[in-house]
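Here it is: the structure, laid out below.
Just one protein chain is left out here, and the rest sit where they should.
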Amino acid sequence: MAEPTQVAVVGAAGFGGALCAAIVDRHPSLELAAVTARSDAGRHHRDLYPRYDIKLDLDEFDADRLAQAAGSALVAYPHQAAAPAVKALRERGMKVVDLSADFRLDQARYERWYQPHEAPELLGEAVYGLPEIGHREEIRGAGLVAGPGCNSTAALLALWPLREHLRDVVVDIKTGVSGAGREATRETHYVSAADNVNAYKTEGHRHSAELDQELGSGVGITFVPHLIPVDQGLLASCYSITDTDLSAQDARALFQAAYASEPFVSVVDSPPHTADVRHTNRARVYVTVTGRRVLSLCVIDNLWKGAAGQAVQDLNLMLGLDETEGLT
Amino acid sequence: MAEPTQVAVVGAAGFGGALCAAIVDRHPSLELAAVTARSDAGRHHRDLYPRYDIKLDLDEFDADRLAQAAGSALVAYPHQAAAPAVKALRERGMKVVDLSADFRLDQARYERWYQPHEAPELLGEAVYGLPEIGHREEIRGAGLVAGPGCNSTAALLALWPLREHLRDVVVDIKTGVSGAGREATRETHYVSAADNVNAYKTEGHRHSAELDQELGSGVGITFVPHLIPVDQGLLASCYSITDTDLSAQDARALFQAAYASEPFVSVVDSPPHTADVRHTNRARVYVTVTGRRVLSLCVIDNLWKGAAGQAVQDLNLMLGLDETEGLT
Amino acid sequence: MAEPTQVAVVGAAGFGGALCAAIVDRHPSLELAAVTARSDAGRHHRDLYPRYDIKLDLDEFDADRLAQAAGSALVAYPHQAAAPAVKALRERGMKVVDLSADFRLDQARYERWYQPHEAPELLGEAVYGLPEIGHREEIRGAGLVAGPGCNSTAALLALWPLREHLRDVVVDIKTGVSGAGREATRETHYVSAADNVNAYKTEGHRHSAELDQELGSGVGITFVPHLIPVDQGLLASCYSITDTDLSAQDARALFQAAYASEPFVSVVDSPPHTADVRHTNRARVYVTVTGRRVLSLCVIDNLWKGAAGQAVQDLNLMLGLDETEGLT
Partner (left out) sequence: MAEPTQVAVVGAAGFGGALCAAIVDRHPSLELAAVTARSDAGRHHRDLYPRYDIKLDLDEFDADRLAQAAGSALVAYPHQAAAPAVKALRERGMKVVDLSADFRLDQARYERWYQPHEAPELLGEAVYGLPEIGHREEIRGAGLVAGPGCNSTAALLALWPLREHLRDVVVDIKTGVSGAGREATRETHYVSAADNVNAYKTEGHRHSAELDQELGSGVGITFVPHLIPVDQGLLASCYSITDTDLSAQDARALFQAAYASEPFVSVVDSPPHTADVRHTNRARVYVTVTGRRVLSLCVIDNLWKGAAGQAVQDLNLMLGLDETEGLT
């Protein structure tokens, strides 16, 4: 069997998977051993993503061959397609970070928001892959980590330090178009997306289930995503009602305490811009009090800290590497 | 004295004033009699805004000369600069729509958020120029109308039908860059504004005073604007806690009742896009219930319904013209 | 049979056809009698294009029914699909402006660049619909007018005044994404098109055949289009070698003479911006001499003067209306 530092990226033709491959390819301690795709199998990765300049061809998914070439995998398939692939790779002993929703939620939550689970037997071993909210140690020992959703990542980072005080929160997300994926649709057409903003999934977005799970069901969460004409970037604006009368200073102290030693999270002095973190694995968080609410803001690059960067951060932990390696 | 349908636009070099001039110029019952500017006086309007193709030159502000040429004025100066200009024009008997904040608020609210008022004696006659929230009749009889802020227009249209039930509301605004005005600044530089989103004025935005005044001080309002890479367009996302257990259907019925006969406001079936109203004086409003909150969304073009279009709508009413004339 | 001022728009779900419908809908002397679509038949036009606010539903194409409802048609189908539709409408006596390439070229040129012609018997009566380059009188008497391509419109307006002196010309086109049509493709995906520019069809673009036909085969034409992150807008930069030693002043005099009485073409004093003509039927042209070449620049809105606006301009002429009606 291959070394765990030999890494396969499954689903490397999509935006998230392609960036996984690019990060692994430049990573000092990892080696990109294989990339796979579904409809684009057979093509040079470089023809799809010249900017990443990866010299591999996209293969069909073949678990045996992948397990020979690689000891670890980053799986960037859509949900439901991911679970069987993850299962096949886990059966062959590979360490896996899955970027889909398939292993983020307990079975009940998953089946309420998605569909019957394709590999429920793996849910027990799956760890929620957001190290900064208390999962770091579990991730280190895990064989299977579920990369959080991009919306959830930003919202959880904005809310985690308040978790013991949260009663009710409005999460208003602004997300760039790359978050909608590589498929060409009416919504992702330049003429639709440019010079436009709109809310979507206003009657309930599946990422709110992750907030519910991680923050505790006692918190009332209203979660509405908005599409904005940005390529890579995501801002979570969180308006919280807390159980105590927190001052801006109190709130800020909670955030600073929570993130003091986090390599990828900065608590900043003014409202952060998504451009400040573009093409980085960093999150910038700001907190203040406005009216009767705590306002906390978090910006990330949805493809980095919201997907591929975070997946490599998780893999670094799983392999005992420095958490930031290949990500700065 | 000139006819009231002879219209001067004061401050026609800015984005809002220039559009006022363009709308008046094409208006079937109004005539554009003069345009003024401060630093751009002496230039052809057409050189600044070729697209609007207005044949007038920008004059210095001269109240006597304006009153000879025009019976009405749209004043598009920044706040504090507007009040003395408005006063001079009112003293000469002109009907005025002022687009600044100077006459939107009662004196106490104004002086809390802005500075000592330059013409408080006019506050008594000023009418808040949002016809759709109960001001239409006052506007018809008014000599001075204050055009609402762009943020306030969208937020008030999204909240008005709920006003009797509102207890607490989070207003999350996404606004295009033209709302920041024509001045070249760090924030409006293409490289800063493109591919970016950020909150600003998180510790309190002056437009929230308009909501407070129009909805009643009993409503707790949290108001946070965000800058997005859009030229013209504004979305207000309003998350309300109401005093009754409104269903989505109930809420929708309230909105349909409120806006059934409004020519510029449509209650729509899915979340509206700012692109749907770009370069129009229309507002599109959507309401639903999500979690424990009523979510109401309103999109406008910030320069049209949020500024110049609404000013002409007000002037139409003041002059006894059809409210929609020149605006469709 | 219906009046010629009753107008049907065939293919009103695409960008060009939808704008045709919107312009006709607001036109003081025309009435929008019907709109058709292929895959979107059955839907409300307003659901596809809320901004245009047209109250009609999209019908299937049915020549008999269209001829009952309308005396004229604007056909906005792709080439090859257009010819049979145009033929059916012409057989029923309707006046037609076709926006496709099907009737722009003589048969030899058409079949070299496209495919065997579906209705060659109509080519004899078809008139090239660019009034400003000597076709105005023919258009007035025509039953069938072929709307020029957007690239060709801008390039021809930039070159026409030089036609007697042209020996060789490089046409470098920059065109907005709406020119690529409403279909969602890899190229029109926001993530591909935003923050990007590229040449395409570098080995020969079909629109160059229109230049060849209209300027005379003696002129050597190199024609390369480029896609830029603009919604609506097109700039043709034309670099000409002429047979005489034209000064900038000479060149400018030729342009002013050619366009002195044109309602939609302005000869301007500095390089024009596409934003100056956005959402208008105007063209702005600039000419100078740089090095050994005449540089002439023309900006248009590709959906207005490059497609729908020009089609209505042609129809105005065909129906004896003022050429600018409904277009200012």
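Order of writing sets the chain letters: A, B and C. Residues in each chain are counted from 1.
Throughout what follows, a residue touches a chain if its C-beta (ideal position, glycine included) is under 8 Å from a C-beta of that chain, and two chains touch if they have at least 3 such contacts.
All figures in this text were calculated on a predicted structure; none of them were measured in a lab.
**Student:** From the list C:Gly129, C:Pro161 or C:Pro272, pick the residue that touches the absent chain.
**Tutor:** Checking each option in C:Gly129, C:Pro161 or C:Pro272, the one touching the absent chain turns out to be C:Pro272.
**Student:** Going by the contact rule already stated, which one of B:Arg26, B:Arg140 or B:Arg182 would touch the omitted chain in the full complex?
**Tutor:** Answering carefully, the residue with contact to the hidden chain is B:Arg182.
**Student:** Using the definition of touch stated at the top, determine which of C:Ala180, C:Leu297 or C:Ala311 touches the missing chain.
**Tutor:** The single option touching the absent chain is C:Leu297.
**Student:** In the full complex, which bits of chain A touch the chain not displayed? Write them out.
**Tutor:** 26, 50-51, 53, 194-195, 268, 272-273, 275-280, 282, 284, 328
**Student:** Mind pulling the chain B residues that touch the left-out chain?
**Tutor:** Against the missing chain, chain B presents residues 15, 177-178, 182, 184-186, 188-195, 229, 231.
**Student:** Residue by residue, what part of chain C touches the chain that was omitted?
**Tutor:** 168, 170, 172, 174, 176, 192, 195-200, 202-204, 220-224, 226, 228-233, 235, 237, 239, 271-275, 278, 286, 288, 290-293, 295, 297, 299
By definition in this document, only the chains that are shown with their structure count from here on.
**Student:** With chain centres defined as C-alpha means, what is the inter-centre distance between chain A and chain B in Å?
**Tutor:** Measuring from centre to centre gives 40 Å for this pair.
**Student:** Where in chain A do residues touch two or more of the other chains?
**Tutor:** Expected reply: 192, 195, 229, 231.
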